[in-house]
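Removed from the display is one protein chain of the complex; every other protein chain stays in position.
Note that the chains take the letters A and B in the order they are written out, and that residue 1 is the start of every chain.
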Amino acid sequence: MILLESLNLVKSFGGVAAIDRLSLTVEKGMILGIIGPNGSGKTTFFNLVTGIFTPDSGKVLFHGKDVTGFRPHRIAKLGIGRTFQVPAPFSKMTVLENVMVSTFIHARTMKMAKEQAKKILGLVRLEEKADQQVLNVTLEDRKRLELARALGTQPSLLLLDEVMAGLTPAEVKASIELIRSLRTKDLTIIVVEHIMDVILSLCDRLAVLDYGSKIAEDIPDRVVNNPEVIKAYLGEHYRARN
Amino acid sequence: MELLFQTVIDGLLIGGLIIVVGIGFSLCFGVMHIVDFAVGEWVMLGAYLGYLLVAYFGYDPMVFLPLIFLIFCGLGWLIYPLIYRAVSGKRHNPVIMGLVFTFGLSIIAKGGALSIWGHHIKSITTWLSGKSIMLGIGTVPALRFSGFVFGILVTIIFMIFLYKTRAGIIIRATAQDRDTASLMGVDVRRTGAFVYSLYAGITGMSGVLIGSLFSIHAAMGAKYTTLAFFVVVLAGMGYVPGVIIAALVLGLLQSFVGVYVGGRYTLAALFIVMYGVLLITPKGILRRGI
Partner (left out) sequence: MTFQTEGARINHTPVIRRFTLPGLLLLFFLSLLLLPLFLSPLWIRIATEVLMWAGLAQSWNVIGGYTGYLSFGHGAFFGVGAYATGILMVHLGWPFGIGLFFSGVLSAFLALLIGYPTLRLRGAYFAIATWAFGELLRQVATILDITGGAYGLQLPAFLNLPFFYYIMLGVTGLTYLTIYLLLERARFGYRLLAIREHEEAAEMVGVDTVSIKIQAFALSAFFPGIIGGINAYWVTYIHPDSVLRADITDFMVVMAFLGGIGSLWGPFLGAVVVQLVQRVLWLVWGEGTFYLVIIGAAICSVVLFIPNGLIGVLEGQIFKPKEAIKELKKKVKW
C-alpha cells in the first residue's frame, strides 16, 4: 500500500530549481533512505512534504489524499512527523515540556500529555534529562529530543533529516538501534543521511537525489553499485574521505 | 483636468522624496535584518539640523546637504555598534530586539526634540521657496520639483553604487546570504556599520528637503516612519527596485486622497491600502518579500 507519493514536485528559489520534477512513492511500513550531495534538495523535499514550503507545481499525496499546500500543523495532525536538520528545540523550556507541546495534539488533558511525553522520553532514553533546560543539554540529546518531539504527534510517517550527523560512532550505533526499534508496520520512516553505513544497515529502499531530481531508486546494495550514482555522489564522497 | 494634472505631478514629486526615505530603510532590513523604527526620527533630526544651520549661517539649506549627509553618516556610524550589540549575542530573537531598541531610539529623539524646541513649528526658507516652474500644461512649485530631482539623483547614485562598485556588490552579497558572504571574507559587521551610516546620512539629508517643503516639528517623524513602512509593505522587505515603484504609488495615493477626499483621511487611506495588500499578497505586491 502506498503511504506517501510525490508527483512531479518542483520548487525553485530565485530561478534555481531546488527540487526538479521529483516523483517518489513510499510504501507503508518501509524504511526509505534518501541520499544526495549537499544542496541536492533533500531537506527541501521534506519541507515540501510537511507544508513548510508550497511547491511551484506538482502534488503531494498522503494516504492517497492530496495534501499539497496544507499548512504544517494540518500535516502534523494527519500523521507526518519530522525532525529538523539543525535541531530546533524550544530553548526556554525543559526537555519534557518540549515533547509535551507535541503530545498536546492527541492528549485531552495536561496530565495525559505529560504521561505520553514521559513515555516517549523513555523510548529515546532521555527520561533522566526530562526536567533540564534544553539550553543545557548536549548535541546528541538535542538530536534525540528532535526525534522525541516528532514521535510525540504519533505519526504514521516519520521524516528524519540527518539525525546522526555530528554524533560519535558509538552514538550513531545507538541511534541506529533506536530507529530500528521504532519501526513497526504502522510507522513508515524516511531517512536522510550522509553516513552510508547508517543507510545500508537501516533502509529497505534507497533513493538518490542530484540537483533536485531522482537519479536512482532501488534496494540499497544495487544503488551503491550503480555507476551513475557513484559518479554523482558516492565517488566524490569516498574520494573526499580518502 | 488641470487639477488632475496637478495632483499627479504633486504625487510623483512627493513620491520622489519617499523613495529616498524608503530605500535606506529597506536596505537596512535587507542587509542587517534591522527594522529601524527610528527612520522618521532621522528625517526629523535632519530637518532640525538644516533649520539650525540656516538660522546660524544664513546660507541656503541646499548648500549644507553634503555637510548634513556627513554628519548623519557619522551619527549612524556611532550608533551602529549599539544596535549591533542589541541584535547579537545570546539574545534569541534579534529582529525583535532590534525593533525594540530602535523604538527606544525613536522615543529618545522625539522627546529630545520636544524638550529642546518645544511644540513650536519651524520652517526652512530657501531661495526656491515660492518660486515655480512651468511644466507642460501646469506650474509646479520649484521646491517640490527640486525635492523630486534630489530624490531621483540620490536614487540613481545609490543604484550605481549598489550595482557597479565593489562596496555595493559586497553589500548585495551580504543581503543575499550573510553566512556565505562572511565565509567569503566579508566583514559582515563592518558592512553593517557602513550600510547603517549610509542610510542615516541619506535619510537625514532628505529631512532637510522635507523640512523645507513642509513644517518642522518634533512629531513629524511619525509620518515618515509610516510611509517607510508602507513602502516596504508594498515592495516587500529588502527589495530595492520595488521601493521606487511603491514610493511613487504611495505619493500618488497620498496626493489623490489629499485633493479629492481630504488631507485628514490620507493615513486612513494608506492604512486601508496596506491592509488590503497584506490580506491579499502577504509578501508585498511585488512578491519579493522575506
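Definition applied: contacts are C-beta pairs under 8 Å (C-beta built on N, C-alpha and C of every residue); 3 or more make two chains touch, one makes a residue touch a chain.
The structure presented is a predicted model; accordingly, all values stated were derived computationally and were not measured.
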From the list B:14, B:233 or B:250, which touches the chain that is not on show? B:233
Touch assignment to the omitted chain, from A:45, A:62, A:84 or A:233, lands on A:84
One chain isn't shown here. Among B:3, B:55, B:78 or B:107, which residue touches it? B:107
Touching the hidden chain in the complete assembly: which of A:10, A:30, A:52 or A:230 does that? A:52
Listed in rising order, the chain B residues that touch the chain left out are 29, 35, 37, 82, 85-86, 91-93, 95-97, 99-101, 103-112, 114-115, 222, 225-226, 229-230, 232-233, 237, 264-265, 267-268, 270-271, 274-275, 278-279, 282, 290
Hidden partner sits against chain A at residues 50, 52, 71-73, 76-77, 81-82, 84, 88-94, 97, 100-102, 104-105, 110, 113, 133, 149-150, 152-153
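We adopt the following convention: only the chains that are shown with their structure count from here on.
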Could you put a whole-Å number on the gap between the CA centroids of chain A and chain B? 45
